[in-house]
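Everything below concerns the one structure shown next.
Only one protein chain is missing from this complex, and each of the others stays in its spot.
Naming follows writing order (A, B, C, D and E), and every chain is counted from residue 1.
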Amino acid sequence: MTSNTTADTQGSPQTALERGRAIVAQLNPGLEEVLSQRYDEQFPDFAETLVEFAYGRLYAREGLDLKTRQIATVAALTALGGQTGPQLRVNLEHALAAGANRRELLEVILQMSVYGGMPAAINGMNVAMQLFEEQDALAS
Amino acid sequence: MTSNTTADTQGSPQTALERGRAIVAQLNPGLEEVLSQRYDEQFPDFAETLVEFAYGRLYAREGLDLKTRQIATVAALTALGGQTGPQLRVNLEHALAAGANRRELLEVILQMSVYGGMPAAINGMNVAMQLFEEQDALAS
Amino acid sequence: MTSNTTADTQGSPQTALERGRAIVAQLNPGLEEVLSQRYDEQFPDFAETLVEFAYGRLYAREGLDLKTRQIATVAALTALGGQTGPQLRVNLEHALAAGANRRELLEVILQMSVYGGMPAAINGMNVAMQLFEEQDALAS
Amino acid sequence: MTSNTTADTQGSPQTALERGRAIVAQLNPGLEEVLSQRYDEQFPDFAETLVEFAYGRLYAREGLDLKTRQIATVAALTALGGQTGPQLRVNLEHALAAGANRRELLEVILQMSVYGGMPAAINGMNVAMQLFEEQDALAS
Amino acid sequence: MTSNTTADTQGSPQTALERGRAIVAQLNPGLEEVLSQRYDEQFPDFAETLVEFAYGRLYAREGLDLKTRQIATVAALTALGGQTGPQLRVNLEHALAAGANRRELLEVILQMSVYGGMPAAINGMNVAMQLFEEQDALAS
Partner (left out) sequence: MTSNTTADTQGSPQTALERGRAIVAQLNPGLEEVLSQRYDEQFPDFAETLVEFAYGRLYAREGLDLKTRQIATVAALTALGGQTGPQLRVNLEHALAAGANRRELLEVILQMSVYGGMPAAINGMNVAMQLFEEQDALAS
């Protein structure tokens, strides 16, 4: 049990919140502002808590590259089932921003049929297909 | 999006980690040390992250008393099913420390049969009964 | 194993169905009729079964006040994830009817991020925010 | 919304509790007593509630034979995952009592790999294999 | 560990894929083509994989009749919760094609309230009621 600035993150003498904001700037600039505007009146500090905990305390850790972390998140959200559709969509965007390509993301979603069952995989497949179609429509 | 010390916690000008440690001192003194000794070699900062996030960022919030927060946690862990048995046990102890009595905890577990199904409720009932038996054996 | 009118509910010498109807009258008058009209043709007795089991056999029990019971239900439905959105909405209304305030309900939903994960909490947050907005729009 | 003795169960003018006890007598005589002895001190009325609700209000309904109902229960408990192992075991015994054979039960468990994922199916397979081995050891 | 054509399926000396296609032809002719057109560009071989695995390797097995298999699937999809709504709908249609009647399907869905909780059962009830209403509207 040590200070907020530990051996695990040496060379990055920031608070967890600062480390989280640095990751979010890379994956989805403006995310904290969007979350703040949506949630802060009802849930004070929620946006900050999410950035500090999820990105500052977990994604910012050493030992696993950001792209693989995002692929793992896509895997988990798919396996957990269709209830996490909106979060799966956002994390597919984050995974692309972290360097994953579409093929990799489609593959990991399909693979989840072994672990979360076919319905969970199909729900994830539908989320990815809709996102990519919308991205293509915007780009054309 | 504001600083780490927000309106929600005014009058407690601490960091989230400090606020979390204050709650843990009330519910389960020594918990962070136990977690550190068990997990920190493999998972650096995990104990600190848990205290900061769960207790400093959530349980420390205003708007809901600690006892009701712990009863809600017992409800959730029961509904989520038997996989969370060890966490249910610890949180039953925390709920007692927060002022809940055994009857209240048994009632909330039983009620979960409506939401998580009968098997989840029965698994929770078994966890509570074993804990209370062990507590009584120690006390006699 | 005793009769339908047990020591647990002495002083309330009613059947479980009668006890359930008394609770429902307090939380959501007309609920059984609404459920009957919607479901009874396809699912004979379903409305009665729900009132008898959930409210007569569980919520009507002694040992935990109705407000805390409803907060526990909100906790469980949030932790179980977005699939339970419609039921979460109804139970938020029931919780308000049982004396909980909005702040308490928002807090317990947010707290579930520790147990059901961030996506489950965010889905619950969205359900609550939409309900409260609609209530405010109706009241203005 | 009618009386406790409805068209759905005409010819069986019993209360839900009586109907439940008749089913339990067929599937697992003594179950209510076992549950009462184990749970009633801590959870008054729980055994009665389970018999009334699960067996009297659901299994006792017309429209689906008891054997198929038990096979459906085995399917659900398998798909829900290993947390329901103890309940799966009891319901495998009930399914055999309702006329299902081992092959049918093994098949339905295996089939759940499509819906609950391979790990859930394998956990169910292990529960069934252990039960059948113990039954054979007792019978030899 | 034997060849693809085993004792379990003797008299049907087909590959798993061929066996799966024979079942699908019975339950839902054209399903593989529909899945291929929807998914094969993004997920090559997915339709074939689903037919081979789910229908050729599991539903095609001996030891349990197709109607009961489909009822078991309806049970599992209901218990797993609302996230599987689209798959529940398709499998209700398959169950009718396999010889189940509506009453049987409504009953098994309702029964799941014991195992997956009331919210999961209610979500399943709504899916079935909507399907049957649409079927009746088409038939009138």
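As a convention for this text, a contact is a pair of C-beta atoms (placed from the backbone, for glycine too) under 8 Å apart; a residue touches a chain by one contact, two chains touch by 3 or more.
Quick caveat: nothing in here was measured; it's all calculated off a predicted structure.
Q: Could you tell me which of the visible chains the hidden chain touches?
A: By the stated touch criterion, the chain not on view contacts A, B, C, D, E.
Q: Would you mind spotting which of A:Asn28, A:Gln111 or A:Gln135 touches the chain that isn't drawn?
A: A:Gln111
Q: Can you say which of A:Leu80, A:Ala98 or A:Met125 touches the chain missing from this structure?
A: Here the residue in touch with the unshown chain is A:Leu80.
Q: If the hidden chain were put back, which of D:Thr49, D:Thr68, D:Gln87 or D:Asn123 would touch it?
A: Answer from the full complex: D:Asn123 touches the omitted chain.
Q: So which bits of subunit B touch the chain we can't see?
A: Counting over the whole complex, subunit B touches the hidden chain at residues 39, 42-43, 46, 50, 54, 77, 80-87.
Q: When the complex is taken as a whole, what residues of subunit D touch the one chain not shown?
A: Here the touching residues of subunit D are 81-83, 106, 110, 117-120, 122-123, 125, 128-129, 132.
Q: Counting contacts across the full complex, list the positions on subunit C that touch the omitted chain.
A: The missing chain touches subunit C at positions 79, 113-120.
Methods note: only the chains that are shown with their structure count from here on.
Q: List every chain that touches both subunit B and subunit D.
A: Joint contacts, listed by label: A, C, E.
Q: Is the number of contacting C-beta pairs greater for C-D or for B-E?
A: It is C-D, judged by the count of C-beta pairs in contact.
Q: Considering subunit A as a copy of subunit C, what rotation angle in degrees (nearest 5) results from a C-alpha superposition of the former onto the latter?
A: Subunit A sits rotated relative to subunit C by 120 degrees.
Q: Among the chains, which has its CA centre at the largest distance from subunit B's?
A: When every chain centre is compared against subunit B, the largest gap points to E.
Q: Quick one: report the Å distance separating subunit A from subunit E, using the average Cα coordinate of each chain.
A: Here the centre of subunit E sits 33 Å away from the centre of subunit A.
Q: If you average the CA atoms of subunit A and of subunit D, how many Å lie between those two points?
A: Centre-to-centre distance between subunit A and subunit D: 41 Å.
Q: Can you list every residue of subunit C that touches 2 or more other chains, as numbers and ranges?
A: 53-54, 58, 61, 77, 80-84, 87, 106, 110
Q: What topology does the chain contact graph adopt: line, ring, star, complete, or other?
A: Looks like everything touches everything, fully connected.
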